[in-house]
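Here is chain A:
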Amino acid sequence: MNYQLYRTSYFVPRTSYLVLLTSYFILLTSSLLAQAPAAELVKKVKAKLDKVNDYVATGKMKTDVVFIKAPISNIKAYYKKPNKFQVKRDGGLSLLPKGGVSINISSLLLTDDYTAINAGNGTIDNLPVRIIKLLPLTETSEVVLTTLYIDEKALLIRKASTTTKDNGTYDMQLSFGKYADWGLPDKVIFSFNTKDYKLPKGVTLEYDDGSKKPELPKNKKGKVEITYSAYVINKGVSDEMIK
Partner candidate 1 sequence: MWKLIKIEVFKIFKKPRTYIAFIAIWAIVSLIQLALYVDGQKYIDFVLSGVNDTFKVGGKIINGYFVCFIILQTLLIHVPLLVALVSADMVAGEANMGTLRLLVTKPQSRTTLLLSKFIASSVYTIALLLWIAVIGLFLSMFIFGTDGLINAKSDQIILLNANDVFWRYLCAFAFAELALITVGSLGFFFSIFAENSLGPIVATMSVIIVFTILSTLEIPLFESVKQYFFTTHMIGWKGFFEMKQTAEGDSIPGTIRNLPAVLRSAGVLLAHIVFFVGASIVVFKRKDVLS
Partner candidate 2 sequence: MLSSSPFRGRRGFTPYLCPAVIIQHNMNSIIKVSHLSKQFKELKAVDALSFSVNEVDVYGFLGQNGAGKSTTIRMLLTLIAPTDGTIELFGYNLLSHRKEILQQVGAVIERPDLYKYLTGLENLSIFAKMSGIKLSKQQLMEQLELVGLAQRASSKVRTYSQGMKQRLGLAVALVHDPKLILLDEPTNGLDPQGIADMRNLILMLSRERKKTILVSSHLLSEIEQIANRMLIIDRGKKLVEGSVDELFHPDETIVLLETTDKIRTEAIIRQSNYSNALINVDASGIELKMSKEQVPAFTRFLIEQQVEVTGINARHTLEDYFLKITTANQHVEAYKN
């Protein structure tokens, strides 16, 4: 039996080995030459973002969740290195998808404790993007997987998709304009899964105005859209403001 095997392998032509090996190396080098390693790209993006120590951004927030009726509101977003981020609504309450974290890109790339894996190319809004998956190395991390869609040329994250242990998957789509040099988006669309919302009518004592209730869509995706109109960058943000 062993002999048989040995014999078989022995008779594989040497040229085949060579072809296999060469093509492997060619493939490897070509990919390395054409595309920077994933980790490196992520680092570059991070470096760009690191130019921003803090900012105060003003903008408008639109909440598009089936069961939340909130007007478009003026917001102020505060950021301070390394990971302090807060969105505040002017004159009113705000319901923000859990973890302001997710809205701020810097925090996605906060630690070095991940493995970046290349996952090919794609397009977002007709722009070519590199798809990179970040896998946290720590067991305790809330984030299971983050997929980044990076505009390699501009070093901007066009889209990020984060899967968490408890809160499902969040998508974040970013559009850039004036503040692209700082890596800061003009618009962030944040989509996520929502759970059912239901309170017993006995508790709320509903006013029934007789109008027919529209059927709620089955798709339970919620969306929060923030359009930033201005950033004040690196002018200092106190801890008080961000509280």
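Note that a contact is a pair of C-beta atoms (placed from the backbone, for glycine too) under 8 Å apart; a residue touches a chain by one contact, two chains touch by 3 or more; residues count from 1.
Criterion applied: all candidates are chains of the complex that A comes from, given by their letters.
Source: prediction; values computed, not measured.
**Student:** If you had to name the candidate from 1 or 2 that touches chain A in this complex, which would it be?
**Tutor:** 1
**Student:** Considering only the defined contacts, which chain A positions touch candidate 1 in the complex?
**Tutor:** By the definition above, chain A touches candidate 1 via 62-64, 66-73, 86-89, 91-100, 166-167, 192-211, 213, 216, 222.
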